[in-house]
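All protein chains but one are shown in place.
Moving on to chain A:
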């Protein structure tokens, strides 16, 4: 019916968003039609989905520059003038600056902690034989498949009793604990792939175990640390469920929480344009970082599933 051998003539390419680089040579006319249909079809569908992904995002950006009245009267019209005041209002009055700061503090602390503690545990589990090694390993990776919400009910009271509820450092510790399963899983596999000879040589030369780890093994594990670091950065930056349960103080809110709260409060405040400005403000840094570090981000996010 259809084969990959068949070429497509020029018109089928018109839907592609990327400009052509070479022209197809003439092909036998018999096969032409099938190839055209399939090519147009696959391109068409791919273009439609690309539109469906991009349009809501563009709509949000556009809306963030409009005034409240035109947001409601004509959702798809372009803004009459660029209302930058929406953005400044969101940044100052709607506390977006505080939410950003809280998020940066929490994610910064948790990311460093996750990488340090995760690589320490993973290194020991990957390189040393001791009774209980397998048990501890499966204890860690078991955490990946359990529904976190089940643990959050008692965890709320555990955290509360320790005086860590509604504190930045309490949230950091919880983020680290819940990031460990994947981090240990990923880095254990990674440490196993590193050669043993260099560490042994260092040890023979009189380096201690911990010195070997910090000065020899960690630098060698850099690619793995980058992948799992990106994975954890995005997961922690975008985290919604953990702070919703464990961080109820309005002053300590992180971005995702703050935006949701902002949306709820618009029911009586009515500053929708400011809210959209806040949404876009939260979206842009991650999207920009993704576009710049595209290859690393994709590797970091898909690495675990491919193992």
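A few remarks follow.
As a working rule, a contact is a pair of C-beta atoms (placed from the backbone, for glycine too) under 8 Å apart; a residue touches a chain by one contact, two chains touch by 3 or more; residues count from 1.
Throughout what follows, contacts and distances are computed from a predicted model.
Its UniProt record calls the unshown chain "Sugar ABC transporter permease", which is the correct pick from "tRNA threonylcarbamoyladenosine biosynthesis protein TsaE", "Sugar ABC transporter permease", "sulfate adenylyltransferase" or "Spermidine/putrescine import ATP-binding protein PotA".
Annotation: of A:54, A:78, A:104 or A:198, A:54 touches the absent chain (contact as defined above). Screening A:88, A:215, A:265 or A:302 for touch with the missing chain picks out A:302.
Contact between chain A and the unshown chain involves residues 1-8, 13, 16-18, 20, 22, 24-25, 35, 38-39, 42-43, 45-46, 49-50, 52-57, 59-60, 71-76, 117-118, 120-121, 123-124, 128, 130, 136, 139-140, 143-159, 173-174, 176-178, 180-181, 184, 200, 203, 208-210, 213, 234, 237-241, 244-245, 255-257, 259-260, 263, 276, 279, 282-283, 286-287, 289-291, 294, 297-298, 301-302, 305-306.
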